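Structure incoming, see below.
Complex shown without one protein chain; remaining protein chains in place.
Right, subunit A next:
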Amino acid sequence: MRAPPSTVRASKLVTNAVAVKSETASIAATKSGHELLLFEALREGLEEEMERDPRVCVLGEDVGHYGGSYKVTKGLAEKFGDLRVLDTPIAENSFTGMAVGAAMTGLRPIVEGMNMGFLLLAYNQISNNCGMLHYTSGGQFTIPVVIRGPGGVGRQLGAEHSQRLESYFQSVPGLQMVACSTPYNAKGLMKAAIRSENPVILCEHVLLYNLKERIPDEEYVCCLERAELVRPGKDVTILTYSRMRHHVLQAAKSLINKGYDPEIIDIISLKPFDLHTIGNSIKKTHKVLIVEECMRTGGIGASLRASIMDNFWDYLDAPIMCLSSQDVPTPYAGTLEEATVVQPPQIVKAIKQLCG
């Protein structure tokens, strides 16, 4: 059954925003380098770290011989063995607990949640132990775990599989949290997260796994606490992360045609915020638009707004605008689902409103 034209056009817009490769202009790509998809970049980072340090291991459902639900661990069990790429029974709280125990006794585990939403089951271990035990043990025990998995709204995956858990984890003390959005930063952040002595949550997005980009052949590691300046500009600061980065870039094409000059920052680090990069931008543009996939209430945007007001109030010429998803569970119906995710036309409209 064919969908009516307006819906087809809207679908096309969303598809482009996901698959765009030329917009990821922030890295100095070498002439050589190699092209790969985001999930392969994650795997490359993981594999390099597993080769470099024998203590690095992966735990999760179907990560071993199946290669992971999104193929991030494909081939690793064959290469490193069943113990280093461990298939676990279905008990998220418990394999996260296992990772905490293994980390405290010398390993560097990476926990893969098949979907970030399932990690809600692991919240007890993540909040009560992962973020806490380094502190409560007086610094005696470290927990260098990486907890990663796909989140965000996909394509009709249903409410339970379309959650944005970054907002739930952001107030847990002791955790660090980053969100990758391109193959370049996915690999770099994976490596940085594994090398970090702190527990790090690496948020991936279910619709970005097939994003293609050319990345350097030489080894590189991204900084966990640094935001990425995607496009310099002077009219307005647009802060975004994960998939919404691509929606913003899509909207930017239209905005630039209309004569606007937006500065686009992919915040990357969700906890803590890179207020240095963000602040420098605000001091230049004096206007902020936040574009996120989280819900309006208690989302990353909500706390980013508070941070900006606390620190850069004097530099703002207008109230901070924030485009988020509504406070509703993600519906299954495709048209409704699309309406809960911020789309490029909304972003264009918001900039016009903000900048005049």
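Assume a residue touches a chain if its C-beta (ideal position, glycine included) is under 8 Å from a C-beta of that chain, and two chains touch if they have at least 3 such contacts; residues count from 1.
What we mean here is this: contacts and distances are computed from a predicted model.
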Protein that the absent chain corresponds to, by UniProt name, given "Sesquipedalian", "3-methyl-2-oxobutanoate dehydrogenase (2-methylpropanoyl-transferring)", "DNA repair protein" or "tRNA (adenine(58)-N(1))-methyltransferase non-catalytic subunit TRM6": "3-methyl-2-oxobutanoate dehydrogenase (2-methylpropanoyl-transferring)"
Candidate in contact with the missing chain, chosen from A:Glu51, A:Glu160 or A:Glu197: A:Glu197
Given A:Gly60, A:Pro109, A:Pro262 or A:Pro344, the one touching the chain that is not displayed: A:Pro109
Sole contact to the chain not displayed, among A:Thr142, A:Ser254 or A:Asn280: A:Thr142
Identified contact with the non-displayed chain, of A:Leu36, A:Val58, A:Met132 or A:Leu323: A:Met132
Residues in subunit A touching the chain absent from view: 57, 83-84, 86, 88-89, 91, 93-107, 109, 124-125, 128-129, 132-142, 173-174, 176, 196-198, 225, 272-273, 275
